[in-house]
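Of the protein chains in this complex, one is absent; all others appear in place.
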């Protein structure tokens, strides 16, 4: 009760003019830029009726919409419900977790449509969009949601919007370098989404280091029902991850294969997570933090290789390893990162996205380097790695090398970008909370005054007196 | 503790014979009517194997099932989880919100299959149904779920079933007038679903005005976790709205386009909702009521125009405006509606469905009136507005006029229908709760006696003594 509020008094978390100004100006900017640049792609444009004739397309079902829309919706759920609810585990930060994730993702997808559009769908001064662009925009925002996990509970909505603006921009640049310049395959984004997102977020949180954060430690835990809310996020991420890793793969066997590999990897990951969660706890009890997070590492780690001929067997091995690495990370590495490196990683994204993302990049490089025409078939081999045009002469081992280079580039971009953004967010004008008010919705949200137990007591008058 | 229960004593909320009777008789009626009328449409009938040969269909994938089933499932989730959980924000009405929504929707979809079937799928004395009918039935019930939002917590399950019976009937009539007589386009239902549903519900709640409702004001709020449950509803509505608005559009580019437009509108809407939520609150804090509801207005408002060439840019503008209109409505209009017009609108459907629905109708009329062969392509133009047969000579500006007429018709039907139903529901025989027992599950549900804090205390014996 006599908690010292003095420091909080000195921090101005009043959002009334700052937040609306940012939201409205930026949305106005989006409208202008969309007006200038964004048009429907051929398959979403009413001219498609004529295009079909010209291109001898005999059925509407050939529209890319039917190949990708179901996967798109699954990815959409992962971004908004998956990431949003995964972060509701904190006892008093559920509104912030779901609500700020909603805000940053809604802004981020618009900006990503533009940034990725300029790099990948730009024709005659127009960005032409279709369902694949929507998926890619969601993917891009996924990397911001990951970074959000590191600074969850410690940052203002304005900081999150600024981070989103920069991170989406840098994501698109990094993605362009990897996919177009290095001609790297990364359909499920082990490198572009997870590695980049995680190390970007960790660098940012390093810059925002709060030495007195232990003043909020009492709120940095879960309660019983907040852990169940978080499991909604976990399960939707886990279940829909096969859609995530297959969403933008080539039509046909590649999408099919990516879904199967991811399914297998995730299944294996659950068992090793459970095993190590129990093994590393003195009383042998399972820890919800591990179940909520480490079970997903298998999906991260086949992000690059899922559409390749990784095989179900290889996927199980990857999942097996990542469940262990991730759980061990939560138990041993996270405390060290905080105490030694001053990296305060609220959700443990280093364990869920950082290390598994790196593993995913490496697995992808090895799988690519090991590819043979025998395994893929002559045509399948060329199609799988797009060894056409100027890449006609590239060999699997060269491809493996470029894949490895992609990991390094992603890491460098993450550190450089994180440094830039961390430095900006450190400016004392963005309205973040004082150290003792972290992990607390009350700072930015109207929180219902009535508490639950009162509601129950009201309902059962006799109970109110007894306890 | 000494709350006066006298009025409650006079109201008979005993459901034991009334509710089962209505449920069983009505379900029996459904069985008889289905037996007489409902048959599988050609694509769901086992004769399709032969039909394929006759119609030279070479692949099973041409079955409408594969064009629409994924969207159907998303719409299904919106009706049952989306609307159901959106209304769980009340601290003591979660069972009623989810459970009664479940009940009325399960009945409504059956009755809608019949009513819409008679109007649209009737051939040789048979209603032929397929996946598109399932979607339309869900849509129809959506308008009832909307109206339920206005009387949430104040009505008995029997009243809800009666409202469903009438509203579905009138919905089908209104839909027939709009789609068949006026030849209006309204794939996402801004007019038929949202405008009609909202003003219908508002008229009903006006009739059921409770002058002493403030006796239940202590229960008309949320608690922390009920707000998180409601966010599940919000997010599923928000994420799947692109499926909603594209579910019954023409195959190919129209479905593709409708999904993109809706995606854009919804994204913009989130930012202006957040901006105005913070701006209109003295302390600049965000209000969960706005986030839960106004963020969805952008989806409502492109319901008519999403399948047209609204463009992503136009969609952003619509979303931008609707986030503002809806949030301002919650802050300023809802209290006025209650105090001046005696319209008690529990969920604020006027802000989420009423005004955005009207805007959606207007945007649709303008977009239709502005259509040109240049923008749509010659064939696309005819296909988009179905300017064939007796509508061959209709011009875009005429179409715009008919669209506008559709708004007026929907409003008139809503007021007339709401008046009829409101008057019926006012009869004192349906078992609604007394004013001081509104927003309280205990009236109609077995509520677990054990309260949560007891459960926790039991678990931690030392804690039980301390607080």
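Labels A and B are assigned to the chains in the order they are written; within every chain, residues are numbered from 1.
Note that a residue touches a chain if its C-beta (ideal position, glycine included) is under 8 Å from a C-beta of that chain, and two chains touch if they have at least 3 such contacts.
All figures in this text were calculated on a predicted structure; none of them were measured in a lab.
Novice: Write down which of A:45, A:227 or A:436 is the residue touching the left-out chain.
Specialist: A:227
Novice: Where the complex has a chain not shown, which of B:70, B:284 or B:361 is the residue touching it?
Specialist: B:70
Novice: Using the touch definition from the top, which of A:76, A:91 or A:194 touches the missing chain?
Specialist: Of all options in A:76, A:91 or A:194, contact with the hidden chain holds for A:91.
Novice: With the missing chain put back, which residues of chain B would touch it? List them for me.
Specialist: Residues touching the hidden chain, for chain B, are 14-17, 19-21, 23-24, 26-28, 30-31, 34-35, 38-40, 43-50, 52, 59-61, 63-66, 69-70, 73, 76-77, 80-81, 84-85, 88, 92, 94-95, 98-99, 102-103, 106-107, 109-110, 113, 129-131, 134, 157, 224-225, 229, 232, 444-453, 455-461, 463-464, 467.
Novice: Which residue numbers on chain A touch the omitted chain?
Specialist: The list for chain A reads 1, 59, 61-62, 66-67, 70-71, 74, 91-92, 218-219, 221-225, 227-228, 231-232, 235-236, 238-240, 242-243, 251-257, 259-260, 263-264, 266-268, 270-272, 274-276, 278-279, 281-288, 291, 295, 309, 311-313, 316-317, 320, 375-381, 383-384, 440, 442, 447, 449, 451-454, 456-457, 464, 467.
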